[in-house]
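Notes for the one structure printed next.
Heads up, one of the protein chains got dropped from this complex, but the rest are sitting where they should.
The chains carry the letters A and B, assigned in the order they are written, with residues numbered from 1 in each.
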Amino acid sequence: MHMLNELLSVPVAAGTLAVAGGGIAFICRKVGKVITSEKVALMGIMGAFVFAAQMVNIPLPGMPGTSGHMVGAVLLAIILGPHAAAIAITSVVMVQCLIFQDGGLLALGCNIINMGLVPCYLGYYVYKLISAGKSGSVRIYVAAMAACLVAIETGAILVPVEALLSGVLSVPFLTFLKTMVAVHLIIGLIEGVITVGVLGYLQQVRGDIFSFGAGGKIRMSKRKVMVTFLIFTVVIGAGLSLLASDKPDGLEWSYADRPDQMDFEPMVSNGDAKIEAVDKFQAEYSPMPDYSIRSSEEVSAAWTSFAGVVGAILTMGFIWGIARIIRSNDKKGFGN
Amino acid sequence: MHHAHIDKFAYQDSPIHRLDSRVKFIVVMVFTFLVISLPVDSFGILFCYAVWPFAILVIGRIPLKFAFKQVLIVSPFILFLALSYPFYERGLVRTEFGPWNFEISLGWVKCFTISGKFTVTVLALIALVSTTKFSNLLSGLGRLGFPKLLVMQLGFLYRYIFVLIDKAQHILMARSSRRMRSLGVKREVKVAASMAGSLLIRSIDSAEKINIAMQARGFSGTWKSVNEQKFRRGDLLFALVCGAFIMALHFIVRPFLI
Partner (left out) sequence: MSKAIEIRNYCYKYSDSTVALKDINLSVEHGERVVLIGANGAGKSTLLLAMGGFVKGEGEIIIDGVELKRKNLKKIRTVIGSCLENPDDQLFMPTLFDDIAFGPMNMGCDADEVKKRVEQALATVGLGSMGHKAGHHLSAGQKRAAALATILSMSPSVITLDEPDGSLDPRNRNNITALLKGLEQTLIIATCNMNFAAAIADRAVLIDDGCIAADGVAEEILYDRELMVGYGLEVPGGSG
């Protein structure tokens, strides 16, 4: 599920972008040092494969008219190894945003974490843990299934959590969480079933493909992987908790009554410039200030806002008109 | 299959198209941040913000119909969420807007604002990508410090999604031309898995070929590129105008309207 700009506050968006950007930059540096041209091509086309595989849909049982498809992160992680898969899926998420406008620009950080980094690494390690390196047995199917469920659910749970941190939700957090978990249980199951199916098919047709991934040159030593993973977890955890504490309760109630007035008088005012600045910042960027709409005594506000809307519409009309005139004078251009 | 329609407008020519992709990218990023930072009841001011993507689209000769259609296509999830607001926040508030004076539930105000924000930010994104060739955007991202490997990966993706989507469509056609009835869950899953699997194998085969093509042209692992874009006076002008517009909105208009 794609995260959207509108569900995020500025600090959460910035924080997740930083975490995702840092993570990807780190992985790229690590992988870039050892990558061969063979891997470059494979990674590139695997991203495209994920796109195409998402078109292969299966009708959902018991729900006529609906169909599900795979997401592909865990499959890629199994075949390419988690690092290369993370880069591939990140690029998929970016292309979905930049070419198809799926998921917002600011939400890219969240989407990379929810749909790329977390599923690839978590899925891969769950898979490794359960399959324990034994191929060809029922065990790897169970492992793949579990990996898909865990990976997809974790990614899905992160969406309401990020929205909660942003404070933009009006749907109660638990309701949103439950809905996401329930929906993604189905999505995860489909993902698991198809992933297992694809793995089975591959073992029948091209058993050698399994040797690509985990082995190969991309892999760091096991200890390094664990350390990286640990650092990563800590960074994400620290980042998120920082963001959470970004809205200290003590400050907030002080201007609960007039959240969006730039010149409000904080009830708790200690004259400290730092606190004032924070207050001001909060007033401006606070994701969802405790809500109150202006009382009716501020008649002028109604008119300024009216003027703003009318002015904006007139401006757009003006731009459009000018462009029309210029274009009709300039027939040799690329008409449309 | 013909996929050129997806990004055909990026290949037009206009003053906006000629701008450095880095400038456009940064401006859109800043713009989106500011729109998102607007409080949740600020419906009116969104119109003022909308002027910017609107102007870019019009000057860039992107048909507005195309842009709005694109917004609609990506909107289901946000619409679903926005429409849930009125159910949870039913408290009525008095609202005045110009000559009108009415009561409306808080939920609806938020619903409109959030959909409005969505429309404005998606329009801004469309304004960016439909006036910028993806390859230029990529080289811009590369020079903004994005990891080389990721930029290279994005380039591959852009090149091969259309190739593989074609293959997927052929496989899908082959399935639907032979499937006369529903096969039951187990069978459907098996069919889908085989389709995805054969797609995967074909992808891996092409990866092997591409590797040969890359090596045939002397690729040794380091990615080199020719830098075609230059930061020109027009880019500076664009950055200044956009900056002035955004600043004016943020520091002058915004305090009035909110």
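Here is the rule we go by: a residue touches a chain if its C-beta (ideal position, glycine included) is under 8 Å from a C-beta of that chain, and two chains touch if they have at least 3 such contacts.
Keep in mind that this is a model prediction, so the values were computed, not measured.
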Name every shown chain in contact with the chain that has been left out of the document.
B
Of A:10, A:27, A:41 or A:56, which one is in contact with the hidden chain?
A:41
Selected from B:159, B:175 or B:250 as touching the chain missing from the view:
B:159
Hey, which chain B residues sit against the chain that's not shown?
3-4, 7, 11, 133-135, 138, 155-156, 158-160, 162-163, 206, 209-210, 212-220, 224-228
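Note that in this section only the chains that are shown with their structure count from here on.
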Could you work out how far the Cα centre of chain A sits from that of chain B, in whole Å?
14
Touching chain A in the complex, chain B uses residues 6-7, 12-14, 28-29, 32-33, 35-37, 39-41, 44-45, 47-48, 50-51, 54-55, 58-59, 61, 63, 70-71, 73-74, 77-78, 81, 84-85, 88-89, 93-99, 101, 106-107, 109-110, 114, 117-118, 121-122, 125-126, 129, 134, 137, 147-150, 152-161, 163-165, 167-169, 171-172, 182, 185, 188-201, 203-204, 206-208, 210-211, 214-215, 219-221, 253, 255-258
With touch defined as at the start, can you tell me which chain A residues reach chain B in the complex?
1-2, 4-10, 13-14, 24-25, 28-29, 31-32, 35-38, 40-49, 51-53, 55-59, 61, 70, 75, 79, 87-88, 90-92, 94-95, 97-102, 104-106, 168, 170-172, 193-194, 196-198, 200-202, 205-206, 209, 212, 259-260, 262, 284-286, 288-289, 291, 293, 295-296, 299, 301-313, 315-316, 319-320, 323, 327, 333-334, 336
